[in-house]
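All protein chains but one are shown at their positions in the complex.
This part shows chain A:
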């Protein structure tokens, strides 16, 4: 540890430069700062009495086209869309994919058409914890009509881990069942009954169809909760479910309610039959109600 500390100190002194000068962190740590050639050197004030905000040059431009800063929101939002896409393709009650990190990104305007992103990302299988790299392309169409993004992605490994036995067991368990299953996954305390976890994962996968559809460059969706599950009669060897799910959209901070009718079986995967956004009457409360 002793020698390591000395080396570490040497590295730090090298990085920080001479004391007394606020150095711009050029070396990429977790957030890159684009070097701005025209910035006026500031006297570092410890207790700056800023009452008036001066319109200064932007220190950290958000890069929207060309090479992207992978930590900034344009690449992050596009990468989230890839996550949703991958779940629609490969997700199951025993496979849910999450975005791990964005390594690099590039964006171009497509004239009169939209914007295209190329991304190098890592994703993680939530259940097996395995991570892997993917290359993806996301196209956000522009224009008045709300159109869904188009995604292409190729990953090193997917699908690889064999979940067949578990899926089959789950299928058999619910094949002859038909009822309203008590849900609220997770509950207020983040708890999910282990028995219900596969149905929670199924909700994430099915929600990904909605989230993929609804995503734009100005949104970031996560599933907040499965509020209710009704299992309907098995049809054509497919389990059939009616889910009430809550999505959280980060930019507006809204909780959006959706009703999802979908089927699932091990061989066929998730097939969405109907998706319907529900009005959130909860927002509107008559005054003086407690």
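Convention: a residue touches a chain if its C-beta (ideal position, glycine included) is under 8 Å from a C-beta of that chain, and two chains touch if they have at least 3 such contacts; residues count from 1.
The rule is short, and it goes like this: contacts and distances are computed from a predicted model.
Undergrad: Using the UniProt record as the reference, specify the protein name of the hidden chain from among "D-lactate dehydrogenase (cytochrome)", "ER membrane protein complex subunit 2", "Carboxypeptidase O" or "serine C-palmitoyltransferase".
TA: Of "D-lactate dehydrogenase (cytochrome)", "ER membrane protein complex subunit 2", "Carboxypeptidase O" or "serine C-palmitoyltransferase", the absent chain's UniProt record names it "Carboxypeptidase O".
Undergrad: Which one touches the absent chain: A:146, A:236, A:253 or A:274?
TA: Spelled out, the listed residue whose C-beta touches the missing chain is A:253.
Undergrad: Please pick, from A:141, A:186 or A:269, the residue that touches the omitted chain in the full complex.
TA: Here the residue in touch with the unshown chain is A:186.
Undergrad: Of the residues in chain A, which ones touch the absent chain?
TA: 4-5, 7-9, 12-13, 16-25, 29-31, 33, 42, 44-51, 53, 55-60, 62, 69, 71-73, 76, 98-99, 101, 126, 184, 186-192, 222-225, 246, 248, 250-255, 282-287
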